[in-house]
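For this view, one protein chain was removed and the others were kept in their places.
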Amino acid sequence: MEAFSDGVIAIIITIMVLELRVPHEATLTALQPLVPVILSYVLSFIFLGIYWSNHHHLLHAVDHVNGRILWANLHLLFWLSLVPFVTAWMGENHFARVPVAIYGVVLLAASIAYYVLTRALIALHGRTSTLATAVGRDSKGQISTLIYLVAIPLALWKWWIAFGLYVLVAIMWLVPDRRIERTLTS
Amino acid sequence: MEAFSDGVIAIIITIMVLELRVPHEATLTALQPLVPVILSYVLSFIFLGIYWSNHHHLLHAVDHVNGRILWANLHLLFWLSLVPFVTAWMGENHFARVPVAIYGVVLLAASIAYYVLTRALIALHGRTSTLATAVGRDSKGQISTLIYLVAIPLALWKWWIAFGLYVLVAIMWLVPDRRIERTLTS
Amino acid sequence: MEAFSDGVIAIIITIMVLELRVPHEATLTALQPLVPVILSYVLSFIFLGIYWSNHHHLLHAVDHVNGRILWANLHLLFWLSLVPFVTAWMGENHFARVPVAIYGVVLLAASIAYYVLTRALIALHGRTSTLATAVGRDSKGQISTLIYLVAIPLALWKWWIAFGLYVLVAIMWLVPDRRIERTLTS
Partner (left out) sequence: MEAFSDGVIAIIITIMVLELRVPHEATLTALQPLVPVILSYVLSFIFLGIYWSNHHHLLHAVDHVNGRILWANLHLLFWLSLVPFVTAWMGENHFARVPVAIYGVVLLAASIAYYVLTRALIALHGRTSTLATAVGRDSKGQISTLIYLVAIPLALWKWWIAFGLYVLVAIMWLVPDRRIERTLTS
């Protein structure tokens, strides 16, 4: 299941670039309308990178699986598979309000799916398992979910508030990695 | 062969999303014509998930292979590789009768290919092997094949009867996983 | 190198289906112009399956590699990566003579690249290695190369003679697998 999931996330992160349509003209100005597309691409690349990293570590701590976990995992992959679609829609429409909101809906669904997966894994492995302690303090996951819930309606008012909140979530996940790393190298 | 098959199914399940064409307008109504496409996508995602799960467990019990099994396996992957095509055709035509029937034909062919693969594996491993006992009571596979045979002509009359039957097959495969899981956790 | 090559061939065999353009109409007659595309797809699927199988067994016997082998391998993957392109071109033009000839050129180049790879591997492992004995009687590879050399000019005269010769090569590679299998099961 780990190899399959890694493979699917690797494919999602890579085929996203196929939505970057090659411009017909060979000028820098022809690249200008692509700027929002590339920005969306960068954000989604980081989100998928975060999911790959967290998901990879989660499954590494997994000892055994059952049907429910298998489908909880496929459920998460389903929402991640929609990321290239909403990324392209948001980018090509230069961050119009509805696509920015729908982008948040997919992020929200993925964060809920991830939560469901962790609960199913803990239910199977027991509350005292190493997996449970590893997942345990998943406050960051719950804060992310809350931020998405706030960002989605705000996107319909001012797109950049929602977009800023998405970036905030990404930074929140990126920063602690650096803190851990400092501890490891010291 | 296991890694290759897992890889191919992971790619099929993921590239299917490339058939979800990004709408040019940034409104919710622009997403409306995509609803049948997304519904088809969800159904195919579940079917490919079922195949991945069953196929993965099947190959895990495999001890050794020969040329016939290799090609029986590629034959199954061939029919699964057509799933993105018939999914998009069915979705983009809003469940018109012919595409719904052809979708069933691909499911039927895949279910027969899976049956042929299991028979080739049992022929090689022997009727008393763990593989044979694992596959043994493959009544679900045969019921699925029968349902497809009934659904395909019905699709040409009322598309939603056939579609309902496809959903029924998917549910049939999903439900028992939960039952097994209850046993495992108890 | 084995995992990377398997991955690349798995991706090539699967993305080929993206060249099967979904027809806009929902009728069986709308599928009719796709018949040559699907036929080309089936033939290329079989060829890539043969390459995957042979290549996988070849690399399995490999003990160590060097830079030349790495690039001989990438050279083979390069020609295989062009298969989806020539397959689509041949299919969409209903087996016009030039695309059928160019399809043969890619098959020819791949068969030469495979030969070069086996020679580089034998040069490194020694003529008495298990790898050398495994490859040793590569008469089928050389006959294939010869048939392609004959088929390419013939394609420009009558496309179906060349196409028939390609099918002949595929059958030649498929049949012995069955013979080996009979020995194994007896």
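A, B and C label the chains in the order they appear, each numbered from 1.
The rule is short, and it goes like this: contacts are C-beta pairs under 8 Å (C-beta built on N, C-alpha and C of every residue); 3 or more make two chains touch, one makes a residue touch a chain.
Because the structure is predicted, anything quoted here is derived from the model rather than measured.
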## Note on the structure
Considering the complete assembly, the absent chain touches shown chains A, C
#### Entry: Absent-chain contact - pick from A:W52, A:W71, A:Y115 or A:W159
A:W52
## Note on the structure
Contacting the left-out chain: of A:I13, A:V100 or A:V135, that is A:I13
### Query
Can you list where subunit C touches the absent chain?
3-4, 7-8, 11-12, 15, 18-19, 66-71, 74, 77-78, 81-82, 84-85, 88-89, 92-93, 96-99, 102, 123-124
### Message
Using the document's contact rule, name the residues of subunit A that touch the chain not shown here.
### Response
3, 6-7, 9-11, 13-18, 20, 22-28, 31, 42, 45-46, 49, 52-53, 56, 174, 176-178, 180-181, 184-185
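Note that in this section only the chains that are shown with their structure count from here on.
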### Query
Given which chains touch which, is the overall layout a line, a ring, a star, complete, or other?
line
### Task
Report the chain closest to the protein's overall CA mean, measuring from each chain's own CA mean.
B
### Query
For subunit B superposed on subunit C via Cα atoms, how large is the rotation, as a multiple of 5°?
90
#### Entry: Centroid distance [mean C-alpha coordinates] between subunit C and subunit B, Å
27
### Task
Could you check subunit C for residues that touch two or more other chains and list them?
none
